[in-house]
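I have placed the structure first, in the form of structure tokens, so that the comments after it can refer back to it.
For this depiction, one protein chain was excluded, whereas all remaining protein chains were kept in their positions.
Let's look at chain A:
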């Protein structure tokens, strides 16, 4: 359906865009997002679009540096007391909001009080509710006390977007017009929000982090990926997130387009898995779980579904990061070993129908996944075929998201699921794996119970020393690996195309991702769009 632009056009553009220019301020960066944020107060809205826009507007006490180590953002320094129960933050001097009012520890205290207030309905309040007492003894100092050490606390202070007390005091956070017209302290401030169409952010000259290069950021709301791609082709947007087909097939086949774009791939912090209901037979038998793990060819799924743009993993952590245990290797594809393990578990094909059985019961189960995620649907089909080869009968069922959660996941009414986890940067996975987290609505819905893992997860929460924490989570990943409560299928790459007019992008991409340091990106004057220059 689509064809390439003329070769002349391509040459002209290649020449101009491949030239490097020194950093300079100005210009407009246009990108696309699939949905409109519901509010600019991400901590209350709870959806990713709100949090993403909020991250341009608001600062946190801490942030992750390019190597994913914690660094100060509003905080100049932080001190964990010897008993690990108190954290003292010292704020940088002369911080201010975009309206010129000073930003002090009173604002941080106010934000903490707001999020943990009974009347505030924030999905992310739980980590902050563990703070027994918070105080701001002077404008530069913010102190939090915990009843017991809580190592993920530091990450939580890197996630809390600090809000201005002088604008929000006395307001109802759920109805305040601040959510539509926010005032922040970060690199950008809201210039215009046309609901459902676009959000225009302009550079905040009073930014506490120093000046950003690009003058204006525009996020256009374009839900349909095909329309996003057409806008990219027409040069109306500068960047978009892509699926593997667009990245690996469509863009390379259009030389004129490829000449204008830089393509980036980075390993995300999420993975897809086949999870078992461990409270049901046959998944209570570790040999069956391991057999299924050996029977599935993960590389085949990565190649077939993700066009090779993913990697097989052996632990629930991003490979290459401190928390990922380098001694673990993904279960190999080994159908013979799978058959052997199933035989050890007592499964044989006694009636000769091609499927294994035990005590007259066929080895058969149902795999659920959510509607609308084509990659998971295709993955399920490949799994079904591989399991059939070792004599396991599976049925596939695709369900709408809310229906899957309410009718199946929450009441534990399933055999196996193909789903994914997107994780934070802190290694704590207590909510997902601790045996206490199995009630309806909690996240250990597969019913995993391992006292050793419980102990490690509890220990990991108490330990602030990164080296010691690393040892704990490596041991945790090893215990999971041996138990195989789920089959890690793949960790996919995040795929981004950015127009070559945008320069200053860190290359190679740091562990923190392509968007890290985006305030240093710049668009040289000769490469800016004419229509935007006229504005």
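Quick note on the criterion: a contact is a pair of C-beta atoms (placed from the backbone, for glycine too) under 8 Å apart; a residue touches a chain by one contact, two chains touch by 3 or more; residues count from 1.
Quick note on the criterion: contacts and distances are computed from a predicted model.
Taking the options "Putative TIM-barrel fold metal-dependent hydrolase", "ABC transporter permease", "Electron transfer flavoprotein subunit alpha" or "Cbb3-type cytochrome c oxidase subunit" in turn, only "ABC transporter permease" matches the UniProt protein name of the chain that is not displayed. Checked against the full complex, the candidates A:106, A:307, A:423 or A:479 give a single residue touching the omitted chain, namely A:423. One of A:186, A:220, A:265 or A:376 touches the chain omitted from the figure, and that residue is A:220.
When the whole complex is considered, the residue among A:136, A:233, A:311 or A:523 that touches the unshown chain is A:233.
Within chain A, the residues in touch with the undisplayed chain are 1-3, 35-36, 38-39, 41, 44-47, 121-127, 159, 174-177, 179-181, 192, 194-198, 200, 218, 220-224, 226-227, 230-231, 233-234, 236, 401-403, 405-407, 410, 421-424, 429, 431-432, 439-443, 531-532, 534-535.
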